[in-house]
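A short worksheet on the structure shown next.
Missing here: one protein chain of the complex. Every other protein chain is in place.
And now, chain A:
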Amino acid sequence: MQEAAGADLEEEGGGRGGGEGGADEAMACKEEGGKGKPILSLPDDAKKLLSCMLSMTVKCCARCMLGMVKVRDPLIYALSQEEIASSIADSLDEEGRDRCMAETSALACRKGDCCVCMGLLQSDQGEISSQVKEALTTAGYDVDSPCTFMLSLSAPSSIFIRQYLYYYKALEGSGGALGVSCEQKWIELKEVYRLTYGRRIQQVLSWTIDQSSTDSCAGRVKVTMEYRHEESAGMKEVLLEGKSVKRTMRERRERGQRKGNLVEIENIIAVHNVLHGMTPAALLSKFSWPPAAISKEPELTVKVERESVYIGGCYCKYSRKVSQSPWNEAHGELQDSVQTLILKEIAPLYQPEETKFMGSGREDVDGRPVDFNFEKIQELVSNLRPVGRDYVDSIKSSGETKRKTYRALVWTSAPLPPSKLDVLNQMQELAVFQNTPIRVLHRRSLAERKRTVYRMSAERVNDRFFLLDLETEAGTYIKEFVHGDLGRTRPSVGGLLCCEADILQLDVVGVEL
C-alpha cells in the first residue's frame, strides 16, 4: 500500500482506507458480520477500569485509555478517536454503554486536550508518517526499497507523571473495587505510540519496524520521535524535588573539536524510578488534579540515526612511511595512514557520520627524519567483514595478553666488543619499569608501568650497530626500552651496555594472541 505524502485530503482518505484494508487482510478472525471493524473484547477488570475512567470529569483520549487497559491490537489503534470510542462502547455491557454514550464527546476529546498524552497519541497518522518519510528522505534514505528500522520515542517526562496520576485517580473513583497491581499497570507509552503510528508508517515507507536488540541489527536505522514540552517540565521538578532534574551528557564531537559540548538531557530514568516507588496517596498529594491545561502541544522533531556498524579484519603493512593512524597535523603534513586508507575504501559504502579505527596494537609512525616505522607481517588486508560488538571487546582485551616480537637496529655511542652483547642474550624475563614516555606523555596519563621482556637476542653488525630481536609483553615501549627515555625507563639497553644506545629502525615481526 503505497501512499504519497500529498495533500491533506488525500491523506485523510488514505488513512481510512489503510485502517480498513489492514483489517481485511490480518484480522479476519476478529471481524463480525459485514462491519469490517475490529472488535474489542476485554476482561472484566479492564471493563471496570474503563467505566471508572469514563466517569471521570477530566478528559483523556481514547488511545490513552486503550493503553491503560492493555489492549495490544494495532487495528484498533489505527481507527480514529470516534471509532475507538464506539468500539469501547460496544465492548461494555448495557449499563456501561449508557454511561459511555453520554461521555462519547469526552472520549473523542479535541486534539491536545488529553490530560495524559497532551496530544501525542491524537495526531493524524498520515501526518506523522509523512513527517517520518520526509526526515528519512532528507537524510538520504531510499524509503521505497525494503529495509528494517527501529522506531523509538522520547517523550516529555510529564506524560509519565500524568499516566500515573490519571490511573491512580481512576482507581480512587472506583472506590477500591479494583486492586492496585504493581506489575505493569498499563502498556508503556512507547508501545502505545508504535501501535498507533507504526502500522501506518510502515505502509507509507515500505519499511518494517524491528525492535529487537541483537548483534545482527548492526547498522539498523533508528528513527527517534523526539517530543519536547517546556511548558509542563515543571512537573518533573516537583516530582524529583530538585535533585538530578537533568543529566548532562557530552554531544557527539565534531571534527577538530577536542570534546563534545555538554548538553542537558531529560533524566527519564530518575522520573520512572521515583514514580514506581511512590504510593498513590503520596503521588496524588504532590500534584493538583486536574493538571493545568496546556496552551501548546509538545513539539515533535524526527531524528534519524544509525546504529554502529563494526567491521573487522587483518592487515599487513609493508611501508615505513604509512602510519597506523593520521599523525598530528601540527607536526608536518598529513600522510597516508592505514586508518585513512582503509576508511577511504569503506566510508563511501556506509557514508558514516563518524568513524573510528581501532587497531590491535598501536604502533604509530614517529615522524622523525630517519625512516622509522613498523611493518606488520600479516596479509595485506584480509577477511574484512562485518563483525559483532563482541569482536571489538575481544580486540580490546587481547591487548593485555599479547606477546609481540620485534626486530630493531640499534646504535651505540661506544664501540662494543662482540662479547658485550652476551649481556643482552643472557637476559630472561627481564622486568622493565617504564614511566609514560615523553613521546606520548602529551596524550597519555603519567604512570609507571611494569612490562616484561621475555627474551632478547643481539646479532652484531659492526662495532657500533647490532640487530636486536625482542619478545616482549604487549604494551612495552620498545624505543624507550632501547634508549632509556632520559632514565625514565629502567633498565634500558643503553644502561645494560653501559653506554648510550638508540634505535634506528624497528619492525614488528609477529603478534601472538
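The rule is simple: a residue touches a chain if its C-beta (ideal position, glycine included) is under 8 Å from a C-beta of that chain, and two chains touch if they have at least 3 such contacts; residues count from 1.
Following the convention adopted for this analysis, contacts and distances are computed from a predicted model.
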Identity of the absent chain, which is to be given by its UniProt protein name, from "Actin-binding transcription modulator", "Eukaryotic translation initiation factor 3 subunit I", "Trafficking protein particle complex subunit" or "LSM complex subunit LSm2": "Actin-binding transcription modulator"
Among A:Arg110, A:Lys296, A:Arg389 or A:Arg444, residue touching the chain not depicted: A:Arg444
Contacts of chain A with the absent chain, listed as residue ranges: 314, 316, 318, 328, 330-331, 366-371, 375, 377-379, 382-383, 405, 407, 409, 411, 413, 435, 438-446, 459, 461, 465, 467, 479, 483-487, 500, 502-505, 507, 509-513
